[in-house]
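Take a look at the structure below.
Every protein chain of the complex appears in place save one, which is left out.
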Amino acid sequence: MSKKIGKRSIKAGLPPGSLVHVGEKKNDITKITVVDYDEKDFFELKTTSIDEALSARRSAGIRWINIDGIHDTEIMKSIGGNFGFHPLVMEDILNTEQRPKIEEYDGYLYIIAKMIYFDEKLNEITTEQVSIILGKDYLITFQENKDNFFTTIIDRLSKNVSIIRKMGSDYLLYAIMDLIVDSYFLVLEKTGEKIEFTEDAMILNPNPKTLRKVHGLKREMLYMHKAVWPLREVVGALERRESYLISDTTIIYLRDVYDHIVQMMDAIETYRDILSGMLDLYLSVASNKMNEIMKFLTVVSVLFMPLTFLAGVYGMNFEHMPELKLKYGYPFLLLFMAVCFIGMLMFFRKKKWL
Amino acid sequence: MSKKIGKRSIKAGLPPGSLVHVGEKKNDITKITVVDYDEKDFFELKTTSIDEALSARRSAGIRWINIDGIHDTEIMKSIGGNFGFHPLVMEDILNTEQRPKIEEYDGYLYIIAKMIYFDEKLNEITTEQVSIILGKDYLITFQENKDNFFTTIIDRLSKNVSIIRKMGSDYLLYAIMDLIVDSYFLVLEKTGEKIEFTEDAMILNPNPKTLRKVHGLKREMLYMHKAVWPLREVVGALERRESYLISDTTIIYLRDVYDHIVQMMDAIETYRDILSGMLDLYLSVASNKMNEIMKFLTVVSVLFMPLTFLAGVYGMNFEHMPELKLKYGYPFLLLFMAVCFIGMLMFFRKKKWL
Amino acid sequence: MSKKIGKRSIKAGLPPGSLVHVGEKKNDITKITVVDYDEKDFFELKTTSIDEALSARRSAGIRWINIDGIHDTEIMKSIGGNFGFHPLVMEDILNTEQRPKIEEYDGYLYIIAKMIYFDEKLNEITTEQVSIILGKDYLITFQENKDNFFTTIIDRLSKNVSIIRKMGSDYLLYAIMDLIVDSYFLVLEKTGEKIEFTEDAMILNPNPKTLRKVHGLKREMLYMHKAVWPLREVVGALERRESYLISDTTIIYLRDVYDHIVQMMDAIETYRDILSGMLDLYLSVASNKMNEIMKFLTVVSVLFMPLTFLAGVYGMNFEHMPELKLKYGYPFLLLFMAVCFIGMLMFFRKKKWL
Amino acid sequence: MSKKIGKRSIKAGLPPGSLVHVGEKKNDITKITVVDYDEKDFFELKTTSIDEALSARRSAGIRWINIDGIHDTEIMKSIGGNFGFHPLVMEDILNTEQRPKIEEYDGYLYIIAKMIYFDEKLNEITTEQVSIILGKDYLITFQENKDNFFTTIIDRLSKNVSIIRKMGSDYLLYAIMDLIVDSYFLVLEKTGEKIEFTEDAMILNPNPKTLRKVHGLKREMLYMHKAVWPLREVVGALERRESYLISDTTIIYLRDVYDHIVQMMDAIETYRDILSGMLDLYLSVASNKMNEIMKFLTVVSVLFMPLTFLAGVYGMNFEHMPELKLKYGYPFLLLFMAVCFIGMLMFFRKKKWL
Partner (left out) sequence: MSKKIGKRSIKAGLPPGSLVHVGEKKNDITKITVVDYDEKDFFELKTTSIDEALSARRSAGIRWINIDGIHDTEIMKSIGGNFGFHPLVMEDILNTEQRPKIEEYDGYLYIIAKMIYFDEKLNEITTEQVSIILGKDYLITFQENKDNFFTTIIDRLSKNVSIIRKMGSDYLLYAIMDLIVDSYFLVLEKTGEKIEFTEDAMILNPNPKTLRKVHGLKREMLYMHKAVWPLREVVGALERRESYLISDTTIIYLRDVYDHIVQMMDAIETYRDILSGMLDLYLSVASNKMNEIMKFLTVVSVLFMPLTFLAGVYGMNFEHMPELKLKYGYPFLLLFMAVCFIGMLMFFRKKKWL
């Protein structure tokens, strides 16, 4: 999450449609997975050759091509040319610093989404751009991740005669969107636990370390918020059926995904409000502590300053100080000091400073 | 209210429509209440067997099935299959961490609402999910509570020849929504009393304990706000008659429920503003107290420091200090000290520090 | 304004349309005023009997029935039955803790509004619910106040051959709404004067008492805001001519009332901003005062601490302290102390602490 | 700007259409300027007699009547009667405490706008209400100012054969609106300069006086904001061509005025944000200064307290204090004190308090 905006500068001035890879290169070799399936058949092909991947289909149904590693501009050009995608689409796929969005082109939908996961090594929330192109009978996914994120869906496609095999490419899109939204829930739960933990720490012992944690969590929530908001727009646009590529049956499922996102945004807002409340509480508690400290200092100062002054007076070396010669001068003074001391204590008690 | 977002993670990656119960299991046995009624007849059946519950109707009118305890996925499957509900609906009913919503399906409306009550044992506001399916001549309610929440409505159905017996299933839905909204009013009144009590305490004696109470109340109001907002959308959608299942007559009643929710939101907003104002007041008062303490410390320090210095000077042991030998040196010094003391007192009075 | 939300709890669970009086009972006897008027005639009847009030009209024009005191549910039932009002309307009239709203029913409009006045005895802003039902040739007003609020309108109806006698019942509604909005202006002016007075006090002498006043005024403005907002919706709905009961001519007059409300909301917003600015100013000034006090304490402490230390050194009783025996030791030390003192004064002056 | 809301109370309860002058009476005599012009001719008449002013036109073109001084209700009645204006329009013209608005009546448009200027004598921003009635071939302006504000427009009408002589009354309205909006720019520029000046003062020497200036400027901006907002609505309504009285050609010019207002609102928002930032900065700087002062006090106190204590110890008069008799007791103690002193200085340096 360290790079907030993409290094778009390296592209400034280039003509549109220039295929330049923007972002971190996470993969060495581009791995391609091709899945052909219909209600009866299921074929899976893992390859690194784009020609092999674009070969003839082995079923009459849906073809799903998943590209792992998008830095190879040659492969990108082949795919773009083969399917006839718009140059801007290809340019956007290569730029991994995009905002989630949905665009309708002639004959296909182009969707950018962001998966999210907690990177244990970096100890921060990491995002991963997924580009999806939905055609009538095909779906192409592009990502940069080392591990194939979609294995659970491929498993579901292969193993059981489940609903997904009977449906069109739009249902596959739904399955992918659902998986992506689930990735947000996992991060949100983790952060939620951290927030509750920090809240308890804040109530028991508010210190600057906890404060810094709260600020860190607030910032994480800010990123979550910024990430979920455009995702909601994307799924909302899909669900409002703005494309003929999405069937009525799938709309109902997408509505479900949309509800999950709304629920998540609600939770994020709640967490943000809670964190803000914690900061307010911290400031109030700190100001209160300050008052306590100041009261203590004031009480002690006020108790001893007059007494020290009195002792100073009778430590003076004047030749003519009649009190010094009195027999009971000393005990009398001590008594007087004690009376002053107790009197001031009572004064402070009355003022509720003690 | 400790679990802010549902533990959706246990479902991540599962295909849609998987019936998994999400939430706390509050009931051991699933209790089913079936009420068949029309203008003339009223039959009530309490059972634990789903087959018995789904048996033939005993009146030509409305059938209301209330399910207490939704963890038994087998029973859920039977009901879903019998009425032909969409898999996603059944999945949502089992997930008790949903946001209130309304969805129209072919032939029936699916509504999720949240009842709210103050749990004396946990000393916190607790919510309880109620799922409602409204068909043309039936209504099914799902909840997880041990005590049947709807007894007052069943009483009204059984005892008097009231308006409810003459109306359709949509009016029954209204009666249930009205009951749910009333549950919010009860909690809001209780919290309102607590707020007023805390406000008085804040004005009389602002201390950190009261501050923490204010923060607690602010948070309760945050939850109330988050809970009421989607409820308003649900009732608003019903009242705008977005479904043929809702008749004109019932619309007028739903408008009334809607008004109550708007009134409640108004009260919640007012309470939130009042609580914010109380926090501001606390900070101002605390900063003011600090000023008082500092003034006091400063006054005492400034009064005694010069005097102590003077006493220190005449406590020095120089051999040649002519003042020490003066006959009236001591009383003269005391007089000078008194003059300084009174002068500074007057200075502070002029500065309004005393 | 002590009861922020109505004690709706006493109605929880009751069937809709139950006539239960919610609110304070301010009147013992229900006083009914019936006014029949057209361009030529004017008849006024004051009675306590509902039967007499519902007797035959004495003119072909408009009938206005004003009910003072709505706690008598029998009278309410008679009126509701006589005119055929919806049960929910009658229920709402009895509940004096409603939010201003407007509802169109078959053949009549139902309006809830709130008058506002400053209760000298309670020293707080008090509201008074007015329910209005507008029919084609009649208008019924319900209120709970002891003094008939509408005497000025009745006077206008009786005395002069003014425009109001020539117009329909919708114009009478306008006259009443205008009177209600005027009641807000009176309160707003009074509060405005208080705000300006408090602002001057804040600038001259910011103290906690003024601060508390500002908080009180802020809260009053909060209530004003909450009261005016729904009123604006009501008049806005009337003015947008959502009913055939409102004629084109009257629309122009209602637009005028609407403008007054918008102007009032503007003033309320301005006052709220001013009050917020005053709180900010108070905090800044308080923090500034603190700085002044601390500076003063620091200056005095830093001036006297080293001097007192020096005096302490030469008050020690070591046998071998050569300085003590010097002839000019004492005046030299005094000189040195004076130099230190002046040096530090100059240092503080340079630091702009003095 | 001392009267935030109009003293509407003096009108409470009066029937609508009562002509009562609300506001300050700035003029003794009502001065009327009548301008008749078309492409060829231009006639100007200055009079105080309303009959003369309403005499026959001297050109076939546009007639512009400008009324300076609106307190004379007789003159107002004559005009209202002569042109057949709605009673509410005449009432609004007399009430100079209106919010800018636009209203369409049968055959004419009624516009209220506010000019703004900086009153050097009162040292505050002052507003001046201008009422404009636009008919097909006439335009009437009402104001209360002593100096005719519109002389530049009359000059343009008289001297050159400019575009304004060829256009209709709607273009004259545009010229007036343009002049009014320009009056806002002049004030905004002046305030902008004051803000920049204050900002520099804030950065160089943040003191309470500057703080109070910032608060004053913040409040001026609040009034500017409140004044411009409704003006934008008025010009926006004109420009969206909601009236047949506004021609297509003039729309383009009004769009230009609208752009100027939007630009002005932008600048006002920016200024408000800058002022808020300055207040935040002040608080931060003040809190920082406090820290500096406290550090200094603490350092000095901590340096001298232990030393003073040591000196006190060896000032005690015990008979048996062996150190006092040591030959090098005194220099050794001085050395020890110096070591303590330097040690603590180093400690504070390490803590970055010095």
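Note that the chains take the letters A, B, C and D in the order they are written out, and that residue 1 is the start of every chain.
Everything below uses one rule, namely that contacts are C-beta pairs under 8 Å (C-beta built on N, C-alpha and C of every residue); 3 or more make two chains touch, one makes a residue touch a chain.
This one's a predicted model, so the numbers in the text were calculated from it and none came from an experiment.
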Touching the absent chain when the full complex is considered, from D:45, D:179, D:201 or D:326: D:179
Residue among D:73, D:126 or D:298 touching the omitted chain: D:298
Hidden-chain contact residue, picked from the options D:156, D:194, D:212 or D:225: D:156
Sole residue of D:14, D:164, D:326 or D:340 that reaches the chain not shown, by the stated touch rule: D:164
Omitted-chain contact residue, chosen from A:59, A:78 or A:317: A:317
Interface with the unshown chain - residue positions in chain A: 2, 4-9, 11-13, 15-17, 86, 88, 92, 98-99, 101, 103, 105, 208, 211-212, 215, 218-219, 222-223, 226, 230, 279, 282-283, 286-287, 289-290, 293-294, 296-297, 300-301, 304-305, 307-308, 311-312, 314-317, 321, 323-330, 333-334
Contact footprint on chain D, counting only the chain that is left out: 152, 156, 162-164, 174-175, 178-179, 182-183, 185-186, 188-189, 192, 196, 203, 252-253, 255-256, 259-260, 262-264, 266-267, 269-271, 273-274, 277, 280-281, 283-285, 287-288, 290-291, 294-295, 297-298, 301-302, 305-306, 308-309, 312-313, 315-321, 353
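Operating definition for what follows: only the chains that are shown with their structure count from here on.
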Set of chains whose contacts include both chain D and chain B: C
Chain C against chain B, contact positions shared by both copies (same if over half, else different): different
Copies chain A and chain D - rotation angle from C-alpha fit, nearest 5 degrees: 145
Contacts with two or more other chains, residues of chain C listed in rising order: 283, 287, 290, 294, 297, 301, 305, 308, 312, 315-317, 321
